[in-house]
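In this view, the complex is presented without one of its protein chains, the others remaining in place.
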Amino acid sequence: MNIQGIGILSGTGRGIKSFEQALERGPATPKVSMYSPATNKEIPVFSIDNALLKDPLVLKSSRRADRFCRMAVLAAWDALADSGIKIREEEKLGVIVATAFGPHKTTFNFLDNILDYGDAAVSPTIFSHSVHNAAASYITSALNTQGPVSTLTDFCFPFHEALRLAEAWINQGRCQYVLIGTVDELSPAMEYICDQKCDINEEGKMKPFEFSDKAQTVPGEGSVFFLLSKNEENTKYCRIKRKNEAAVADMFILESDGMITDETVYKQLDTGDANLFNASPIFGGMMSSTGFHCASAALMLKNDRIYSKFAQDQNSHARNSPDNIVSVKYCCNRNKAIVRLTK
Amino acid sequence: MNEHISIASMGCISAAGKNMAETLQTFKQGHVNIGKITLFETDLDKPAFEVKDYVLKRKNRTLSLLLTAVEEALENYDGNLAGSKYRIGICIGTTVASQLNNIKFYKEFKETGRSDISPVNEYLKGNLADALAREYKLNGPKVVVVNACSSGADAIGTAMSWLKNDQCDIAIAGGADELNKIPVCGFNALGIISDKPCAPFDKDRKGLNLGEGAGVLILERAKITSKINARPELFIAAYGSGSDAYHLTAPHPDGRGLKSAISEALFQANITCGQVGFINAHGTATPDNDKVEGKVIKELFGPEIKMYSSKGYTGHTLGAAGAIETVFTALALKEGWVPKSAGFKNKDEEIGISPLKQNTKVNSKYALSTSLAFGGNNAALLIKKEA
Partner (left out) sequence: MGEENKKLKIIRKKLKVLLVDHLSLEDIKPEDIKDDEILFGEGLGLDSLDAVEIVVLLQRNFGLEVKDLNKGREIFYSIDTLAKYVAENMDEKAE
């Protein structure tokens, strides 16, 4: 499949241009969040300013949309806009949203309602936003598209599974284009969970190339969408394919972001043959970060360059720009999933 | 791409029965096993369809229900999962199991800024597809589909896409959901839970009852079935889906997503509406759903089409519904009869079509199962019986 457009929303901003500039600038400084007034505990997080989630045009029929849905709608809309493609009705646009945790913050709001008002006086609006597919519903409404749509969830490989389904839909002829993306959000409770389950680097620094068995992270949130087409001509960015095994590559993106504490397994890719890369210090650690890594790869392939501030070999600008990037993610029990991006 | 997908085996559990044989008995006798909510405490006095006298297989009730249905499917399955030379995928639909919704964890965190993390660990272990992959040591594609009330149907559709696209050879596909406090409170707030046993398509219908259960199918690429099982009998002929692009909770008034889902399924199978023998409708018994769905069915298939909703026997099992009803549809094709639409008494002239009032013999090659969901997701699965 071809990447024809990218929409992205992360702690550093909205839009692929802003992401490109962030790659240029180098590691970003996270914000500080106090997840509970009861404990005063502060942790660094790459969170999205609420001001970024306002857009009267795109969100004109989404007044009730929660943060999770807003993040997804904006990224999906931007991906389509970035492609510059006007999809004709008979071509059909599919939409696949993938997430690790879904709109858990809204689920917690709903629990607040039960605790505060009792079983009989909860908000139906909050309930209807607590289902994982609310975001996909807002996307289809905003884009007025009636093609196939699905929301998938998986803790380890949500983006890979979305990619698998997108490929099947396009091959089956169910649609000519597919918008696929991931969305995951932070909340006080999620920050607490990250603080309990992960080792958070208090200075807000991510160290993807240490291959440590006690890797640290800085939690992040965001949404990234890709407009994919089967059409082999005129790709705006690059080709993308989910693979079972890593083939040769000029660059490996290691998705080592400290969400899984033992990262020693990534060391086997540090052979010196291929450049290693990881732009997590822009957007933070996320179970669903693969899309963000793929966006960085797509920009390098499109722009014929390496964003060397995120390469293991900081002098890598001396190297040839990559033609063939493989993004590798290891998750629980060292299960592995791979996306290959090529010119 | 047009490879046939056979239903090698099935299993289901709901208030209508803990397996397929019990379910058929319930249908035959017209029993409606509805009662007070006993699974959790609630101030809401609403009836629901619980699976009674059920010994949990796991602490996680949704996973437990799923395992019960999978085990039934495996008992009837001629192949083997363990040590199989084939690639086996897992695709399960749900709503409740995907949510981090432990009230105790959240309440404690909110009050003190700390909370015992073990409910979160349970949640992280509770991804249904992961749990099945661990249980049966499978490493094919696996994912959980979360399209609210069409999740079960879409999970089957997703597994079909994998099979047709050579991502795997065999797939365990279905859906599961337990009766849970959150949807009970939520649907009540939406004003669509009935105080009485639900009456799908009835002119005096007052809303749905919630239920719980699981439905599972073992699907195979037909060329593999012919190696394992001499003569496959039931097939998923096609799957179609479409989005309303209309509203988060209300169906499109003309049912445009449902129409496009049904049309896609018929087109893929290359058949006409006239070849569909009967329809297991979504029929939740909410005023909106039944009006839109009934009108679409009447418009496409005519007022004489044999049609029923099984929600009168199971309640609305949310993420499981599409899968449970696919099992029911396939069973009906195989057995040659469909149950009456429990709860229905009087025709709603605004809909203009009545569901079956009696258990009815059918002799057709094709049957359809439809699903409509919040978020405007619509799905249609076309089941085929090979004579």
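Here the chain labels run A and B in written order, and each chain numbers its own residues starting at 1.
One rule holds for everything that comes next: contacts are C-beta pairs under 8 Å (C-beta built on N, C-alpha and C of every residue); 3 or more make two chains touch, one makes a residue touch a chain.
If you're wondering where the values come from, they're calculated on a predicted model, not measured in any experiment.
Checked against the hidden chain, the listed residues A:Ser128, A:Asn201 or A:Asn275 yield one contact partner: A:Ser128. Set against the missing chain, the residues B:Arg87, B:Lys110, B:Lys196 or B:His247 yield one that touches it, B:His247. Only one of B:Ile7, B:Leu124, B:Ala189 or B:Ala269 touches the chain withheld from this view, namely B:Ala189. Within chain B, the residues in touch with the undisplayed chain are 189-191, 247-250, 288.
Chain A residues in contact with the hidden partner, per the touch definition given at the top, are 56, 63-64, 117, 120-125, 128.
By definition in this document, only the chains that are shown with their structure count from here on.
As a whole-number value, the distance joining the C-alpha centres of chain A and chain B reads 30 Å. On the side of chain B, the complex with chain A involves touching residues 1, 42-44, 95, 98-101, 103, 106-107, 109-115, 117, 120, 124, 127, 129-130, 141-148, 154, 158, 161-162, 164-165, 167, 181-191, 241-249, 256-257, 260, 264, 373-377.
By the touch criterion given at the top, residues 35-39, 41, 64, 95, 101-102, 104, 107-108, 110-112, 114-115, 118-124, 127-134, 136-138, 140-141, 143-155, 161, 164-165, 167-169, 171-174, 188-189, 192-193, 196-197 of chain A touch chain B in their complex.
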